[in-house]
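Before anything else, here's the structure in question.
Complex shown without one protein chain; remaining protein chains in place.
When the chains are written out, they are named A and B in that same order, and each has its own residue count from 1.
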Amino acid sequence: MATEGQSEGLVFHPMDQFKIQPLFGDGPIHWYTPTNATLWMGIAILCIIGLFVIGTRGRATIPSRIQSIAELGYGFVHKMVEDVTGKEGLKFFPYVFTLFCFIVFSNFLGLIPGALTTTSHIAVTGILAMAVFLTVTIFGFIKNGAHFLELFWVKSAPLPLRPVLALIEVISYFVRPVSHSIRLAGNMMAGHAVIKVFAAFAPLILMSGIGIAVTPLSILAIVAMYALEILVAFIQAYVFTILTCVYLKDALHPSH
Amino acid sequence: MANTTTEAAGAVTEVAGHAAEAGGHAAQSAGMPQLNWETFPNQIFWLVVALVLIYLILSKVALPRIGGILADRQGAITNDIAAAEELKAKAVEAEKAYNQALIDAREEANKIVAEARAEIQKDLDKATAKADAEIAAKTAESAKRIEEIRAGAAKNVEEVARDAAAAIVDTMGVKADAKTVAGAVTARLKG
């Protein structure tokens, strides 16, 4: 594959880090088998419990450090939901906060070397995005009835344009879950794969003379990519959450 | 269902394997793990479990607690601000009272000063009047005495003049009638 033209010893397996494997033994993966995905989701849950339950058990008016982080996260998402969807949207706050917490912890835990990034899997982000899509659609119809369809009928546009716009709006509405899920998974996958590719160049110094130049560069590149990934890990969680809020706003106030 | 997905995945792996062979080195597990359908049910199941757990933990325990903490803090801050506001109002009140007291005291002082001044003025006036009266009495007395002295002096002058005139006339050898001399002197003195 990509090793062609390189020294014989270099091996590129940038996607191997995303493999789902059973935790115990080597058997087939049934739906109930505990896998490394289970492990890392479990660690994410433990982190969430640690931060939001154990961290706040003091209920201090003057917060400890962990408690102030928990409050910061709460305030951040709460303000986001309130700003975008308005006061009515606050009933979705626990739901949105669940998504945010799961994504942000999975993203950051995935940055630990050797960890599996659960959010880099289409299966995971697809379910998250479909859940948002179904919530928005079902809630939109329950709350607004047929008026929800006005979302696709752009009243501010001139009449002849409206059918065309409606078509575009419908398509974009159904593409939402696709882009919503692939954005998150793709971002997480891309950065990790690039880091892995750079990492594969690192042992070149053991094999050939050119490695003296390449190895430090690749290590530097890994560090730079890692810093970028830390940023991306948070921004993608933020973007996923705020897009969720934007879609929820459509369900709450469908008219443009 | 598992069978069909396994077959499909197997086919995918085979194709990928061929391609990889063609490319030289074969990544034995070619293909993206993300597209390995076999693992989908597993991931989805555990994801749903995780999400439900997180949702329950957050919505039952964590979020009400944090919301409560934030509300408590907001309440404490509001109370403190209200207390501070109250204290400030009290301070303003106290300052006003102090200023009022100051103004009152000043007025009182002014009044006392005015009273004292009026009293002194009265005394002074009385004393002045008394002194004036005394002075006037004395002046009148003095004037009377001066008048008396002046009258006395004029009589003496008349006597002296009459005596002198009688003596002069006598010296001239003329026997002069005392009555005539006196009349003449009086006439001259008056003239």
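Here is the rule we go by: a contact is a pair of C-beta atoms (placed from the backbone, for glycine too) under 8 Å apart; a residue touches a chain by one contact, two chains touch by 3 or more.
Quick note on the criterion: contacts and distances are computed from a predicted model.
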Missing subunit (named according to UniProt) among the choices "ATP synthase subunit c", "ATP-binding protein", "Fumarate hydratase subunit alpha" or "NADH-quinone oxidoreductase subunit N": "ATP synthase subunit c"
Candidate in contact with the missing chain, chosen from A:P22, A:G42 or A:G186: A:G186
Residue of A:L151, A:A199 or A:L243 in touch with the missing chain, whole complex considered: A:L243
Omitted-chain contact residue, chosen from A:L51, A:V84, A:L99 or A:L151: A:V84
For chain A, the residues touching the chain missing from this view: 1, 15, 80, 83-84, 179, 182-183, 186-187, 189-190, 193, 235, 238-239, 242-243, 246
On chain B, residues whose C-beta touches the chain left out of the figure: 12, 15-16, 18-19, 21-23, 30-32, 35
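Simple rule for what comes next: only the chains that are shown with their structure count from here on.
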Chain B to chain A touching residues, read off their complex: 2, 20, 23-25, 27, 29, 32-36, 38-51, 53-55, 57-59, 61-63, 65-70, 72-73, 76
Chain A residues within the chain B interface of the complex: 1, 3-4, 11-13, 15-16, 18-20, 28-35, 37-38, 41-42, 44-45, 48-49, 52-53, 56, 59-61, 63, 67, 70-71, 74-75, 93-95, 97-98, 101-102, 118, 120-124, 127-128, 131, 185, 189
